[in-house]
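Below you'll find the structure, written out as structure tokens, and then a few comments.
Every protein chain of the complex appears in place save one, which is left out.
In this document, chain identifiers A, B and C correspond to the written order of the chains, with residue numbering beginning at 1 in each.
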Amino acid sequence: MLDIYYFASFREILGQSDEQLEATQYTTVSTLIESLATRGEQWQQALLNNTNLQIAVNHDIASRQTSLKPGDEIAFFPPVTGG
Amino acid sequence: MLDIYYFASFREILGQSDEQLEATQYTTVSTLIESLATRGEQWQQALLNNTNLQIAVNHDIASRQTSLKPGDEIAFFPPVTGG
Amino acid sequence: MKYPFVKVQKEDFDLSTEIKALRTGHKDIGAVVSFVGTVRDINEGDDISVLELEHYPGMTEKALEEIRLEAHKRWSLQSSLIIHRIGEMQPCDQIVLVAVSSRHREAAFEAAHYIMDYLKTNAPFWKKETFPDGSTRWVDARVSDKEAENRWQKSASPTQ
Partner (left out) sequence: MKYPFVKVQKEDFDLSTEIKALRTGHKDIGAVVSFVGTVRDINEGDDISVLELEHYPGMTEKALEEIRLEAHKRWSLQSSLIIHRIGEMQPCDQIVLVAVSSRHREAAFEAAHYIMDYLKTNAPFWKKETFPDGSTRWVDARVSDKEAENRWQKSASPTQ
């Protein structure tokens, strides 16, 4: 399984904060995003066509090219604005 | 009259913290220093032959060329080390 | 505690208390620089009623600790501390504290500034503003924050 989290505006736009998905079919973040983008326009805009998309895998900043394995925690969020 | 102050190591080396002198004969800090330097070697070394000498006239940093008038407050001290 | 010098908390903090803790047990401290970020009552011209801070539990603490340790690599520091609040805050509330102690002031000033610049662009916090009419807005990332971070990558030889 993969644990997937959505934060801030992403959480609101996509209407969920987290979910679990079967890991077997996703080899990279990019393939996971492509699969999620088929859910509808909101998903496509937030994850596929968004140059501001930030990705973390297992609490480290990651990219679309980062590979995934079962048990990984993936998070999608907008640019951070703390401090 | 001129009010003259000596601070920190100067106060200790010259053995006094302040004094008053007649102002009429001193037109610049330089002429005052030359007069004070005749008091002995300590005075000469501290005021005349000291590239580290700091001078203030009326609470502003001054130089040997600064002119003096009656009522002025002159201070001699080493480089500052606060903070 | 996993990261005793990083705290992510709902509660407010007291500057004197935190600085005292930062200095405790460290000898030869001559300089302590602290930065406190506060909730502005105006942002981009609009009045703000409430600021809500969301974060990514787990990643936040790790990111802050990495920034802190990187500062200790770059400068000769005695100790450092990062506190970041989460949840709802009002204008003028304290949001974040970065504090650094060192022998001399140069390292403390630079390291505190560095930690804040990196925190702003690398720690997973998000701000949401609520206005007097009840409407809300997610705060946009500032380009100047990214530029501030990039500045540190150019400086090849930071002051020790």
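What we mean here is this: a residue touches a chain if its C-beta (ideal position, glycine included) is under 8 Å from a C-beta of that chain, and two chains touch if they have at least 3 such contacts.
Just so we're clear, the structure is a prediction, and the values are computed from it rather than from any experiment.
Asker: Using the contact definition given at the top, list the shown chains touched by the missing chain.
Answerer: Counting the whole assembly, the omitted chain is in touch with B, C.
Asker: Touching the hidden chain in the full complex, which residues of chain C are there? Just list them.
Answerer: Spelled out for chain C, the touching residues are 14-17, 19, 23, 27-42, 92, 103, 105-106, 108-109, 112-113, 116, 148.
Asker: If the hidden chain were put back, which residues of chain B would touch it?
Answerer: Counting over the whole complex, chain B touches the hidden chain at residues 5, 7-9, 52, 56, 59-61, 75, 77-83.
Here, only the chains that are shown with their structure count from here on.
Asker: What are the two chains with the most C-beta pairs touching?
Answerer: Top of the contact-pair ranking: A-C.
Asker: Between chain A and chain C, what is the gap in Å from one C-alpha centre to the other?
Answerer: Taking the mean C-alpha position of each chain, the two centres sit 26 Å apart.
Asker: For chain A, which residues are shared contacts with two or more other chains?
Answerer: Answer for chain A, listing residues that touch two or more other chains: there are none.
Asker: Give the residues of chain C that touch two or more other chains, as numbers and ranges in rising order.
Answerer: none
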